[in-house]
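What you see is the complex with one protein chain gone and the rest in place.
Note that the chains are named A and B in the order they appear, and that numbering of residues resets to 1 at the start of each chain.
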Amino acid sequence: MKTTEETTAGGGDVRLTGISKTYGDFTAVHPLDLTVPEGSFFALLGASGCGKTTTLRMIAGLEEPTAGTVHLGDQDVTALPPYKRPVNTVFQSYALFPHLDIYENVAFGLRRRGIKSVKKQVEEMLELVQLGEQARKKPHQLSGGQQQRVAVARALINHPKVLLLDEPLGALDLKLRRQMQLELKRIQTEVGITFVHVTHDQEEAMTMADCVAVMNAGRVEQLGTPADLYENPRTTFVANFLGTSNFIGAEVDSTSGDDIVLKAGGGKLVLHRARASAPATTGGKILAGVRPEKISLTHADDAGGIPEGRNRITGRITESSFIGVSTQFVVDSPVCPDFEVYVQNVDRDARLVPGAEVVLHWNPAHTFGLDAAQDVDAGVGTAEEEVA
Amino acid sequence: MAFVTWFKRNVVVIAGLLTLAYLLLPNVVVTVFSFNRPKGRFNYQWQEFSTDAWRDPCGVSGLCESLGLSLQIAFWATLGATLLGTMIAFALVRYRFRARGAVNSLIFLPMAMPEVVMAASLLTLFLNMGAELGFWTVLIAHIMFCLSFVVVAVKARVMSMDPRLEQAAQDLYAGPVQTFLRVTLPIAAPGIAAGALLAFALSFDDFIITNFNAGSTVTFPMFVWGSAQRGTPVQINVIGTAMFVVAVLLVLVSMAVGNRRKRQKA
């Protein structure tokens, strides 16, 4: 049985030190150090099999790390079994006890800790997740969204230092998922507990989390705020996994002050030195990336009107699809055969149809530079596979 | 033409109902003949209506004693087989261990063996050991052949159980013992109950193995067998009918209760 000392010692930040997990020859998680600050909403994002769930389960104590330690605040909990850790989990597909009603499911943790009068707490918690009416129903009588809220209530009622969420919204349909994202965010703000959230859905991670760690093949590829990851991806995997990116293989032509001038397909592109995550030496290779929505599209006949100082590329439209708020174009250019461009439908130029010759241009500040020695397509499609 | 179409569409239903009739016909006969007043020792031919046997079900010497003994043996055999079988089922589903294949075969073989072979083998063992045949040898035999069936029933249930439920219990501060008592056992209960029910039915109705290993002890099926040779009292039919009716009523009542509870909750 858990003692109160264990629950109160130290703060609520989670510290993983050199933690790793191997199964036979397979390394699920490579040694990693990670600190989740107290009170934050932290997301572990990655495709299935990237090690994110294993990491989560090591924090919960459901998986024993092969090496390394787990600290909650100042307390080393590596050797503690799950029932002695001040951590609770919202399981994938919820794992509600089918033989107990909603009330008893929520009261389960309190009762195991020997708390006698649970009525008031359970009722309050059911109110928080708006399920007061359903207390005496069995889990299978509830909808997916309601079951999900019971799972959250069952974990939160124990006032854990950290709440772990393992793909908590994976079983819900799209609309409900959006609703529950906001709901979870609201609850987190209300209770102020550290949330660690595992998901394969980049949109979910970006909407909810203060800080996202993108995982790939048992390693953390990059860690940062959602905006930081999106604007400054440091690997092609992150650039492709979060949204869409266009890549141009380029050669460093010269450097001048804060700018790096790149040579690609006969043209010149400018990259700000601060946004290059690979060293730039004259003559060296670099991958120049740019997001589709940063690009403007101008018909070749009007090319003269494009202001000076913008990066530009010529090409021919091969596909266009109208999706309401924007139109998405695919452009065949000498430097990249399928350049994606999203244009807001403000003033639609009727000449921009497949076959039209166009100039793509964007502010050099939106270019980011990556190490050229990586797979350009890393992370493409891995997110969608699972959603379907 | 319309009839032909109707017949074609419902031929499965008709064939199925005929099979059902075939299955139930003997029970109808047993029930009807429980109201017979036979001439002579055997109750195979209808003579005249009578409720004598129903008014005095224990009127034949040894009948109710054998029934009591069978119930007693079935109770203890069920208890023993369910306990041992449940333990094996949990070990098979939840743990990795050596010689799993051998263990599986040892559990499968008793089900794939004609009763007469097991009966004869066990008798050979008891004779070789010089054991006295009777209540205990019968109980040992019953636990042996019920065991495998319990394992199969419980295993199916435990296998379909989401392992995350137990992890959730551990996550919610339940230690290993609490997790087992509060989560694992209640969820596995229907499988264990099904296994126990099966064991009870198998033990209560067993004749061949019992007959080999009972010595001079007489269980209910042995009593029936004996009377088939010497003369069948009507009371046998009374007991057979009563058990059929009680079983159907019990099931119907439990179903009605279940339905009402479901409706109240919904």
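Note that a contact is a pair of C-beta atoms (placed from the backbone, for glycine too) under 8 Å apart; a residue touches a chain by one contact, two chains touch by 3 or more.
As a convention for this text, contacts and distances are computed from a predicted model.
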Undepicted complex member, UniProt protein name, chosen from "ABC transporter permease subunit", "Predicted molibdopterin-dependent oxidoreductase YjgC", "Phosphoribosylformylglycinamidine synthase subunit PurL" or "Cytochrome P450"
"ABC transporter permease subunit"
Can you say which of A:Leu223, A:Ile260 or A:Ile313 touches the chain missing from this structure?
A:Leu223
Residue touching the undisplayed chain, where the options are B:Trp54, B:Phe135 or B:Trp225:
B:Trp225
If you put the missing chain back, which residues of subunit B would it touch?
12-13, 15-20, 22-27, 29-30, 33, 44-45, 84-85, 87-88, 90-91, 94-97, 103-104, 106-118, 120-125, 127-128, 140-141, 143-144, 147-148, 151-152, 155, 201, 204-205, 207-208, 211-212, 220-221, 224-225, 228, 232, 236-237, 239-241, 243-244, 246-248, 251-252, 255
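The working rule: only the chains that are shown with their structure count from here on.
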Can you give the whole-Å distance between the Cα centres of subunit A and subunit B?
56
Would you pull the subunit A residues touching subunit B in the complex into a rising list?
1-2, 60-62, 81-84, 87-89, 91-93, 95-99, 108-109, 112-113, 136-138, 141, 154-155, 158
Which bits of subunit B are touching subunit A when the two form their complex?
162, 164-165, 167-175, 178-179, 182-183, 186-187, 189, 265-266
